[in-house]
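Note that one protein chain of the assembly has been removed; the remaining protein chains are unaltered in position.
Here is chain A:
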């Protein structure tokens, strides 16, 4: 089985983002970036499938500016065999939507045979939670989103436990399929120094959206990006008694 994993370079999850003064976006220059946390989980799962001899090859793909190659090197250091960088300039990358990424991945899959695609359930920058579902739609493959457990079911199917609103559900999907990883799927490994060194020698193929015949034509215009409303400063209370009376005064509790 060949597994494709999508990885996105995003502002590190621990960074408190700042909105630009001209309201066109958030400040990205000189801000720490790293692999989207959900993509680390997706990749870890793919590497584990390889370690269990279920997968034969794991390919990591990223769409974005040149700096995305750092993210791909991390993916290679974590255990991917090969990386594909679909390069777009920084300005175009800003305008890229999940639909464009899904189209590129769909074309890539049509060119090279993959049996399974694992993506993160959402990127923590745009919070869209769309790419996996759209890719499955384009390919007409079954989808198993928000996966917290993946088990093979014979050689043609996977049994996937998903995190849904009220708890969990389990579905069976026929390969080829698209899966999106939720937080609880696994605990991603750290890339060790020897593996980081080895990753430098692994193949990284460069492509452009044009190679896949995909035009980045935005369907969603950003009109304005602003700060969320600031909450009024609160007060510290001395004890439980005064907390309860303040809440009662406010009518928040009976």
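Everything below uses one rule, namely that contacts are C-beta pairs under 8 Å (C-beta built on N, C-alpha and C of every residue); 3 or more make two chains touch, one makes a residue touch a chain; residues count from 1.
Everything below uses one rule, namely that contacts and distances are computed from a predicted model.
According to UniProt, the chain absent from the figure is "Electron transfer flavoprotein subunit alpha", selected among "Origin of replication complex subunit 4", "Electron transfer flavoprotein subunit alpha", "Ribosomal RNA-processing protein 40" or "Light-independent protochlorophyllide reductase subunit B".
The residue from A:17, A:90 or A:197 that touches the chain not shown here is A:17. Touch with the chain that is not drawn comes from one residue among A:64, A:98, A:188 or A:209, which is A:98.
Only one residue in the set A:59, A:104, A:117 or A:134 touches the chain that does not appear here, and it is A:134. If you put the missing chain back, the residues of chain A touching it would be 11, 13-14, 16-17, 19, 26, 38, 97-99, 102, 121-122, 124-131, 133-138, 141-146, 148, 159, 162-174, 177, 182-184, 218-228, 231-232, 234-237, 239-241, 243-244, 246-247, 250, 252-254.
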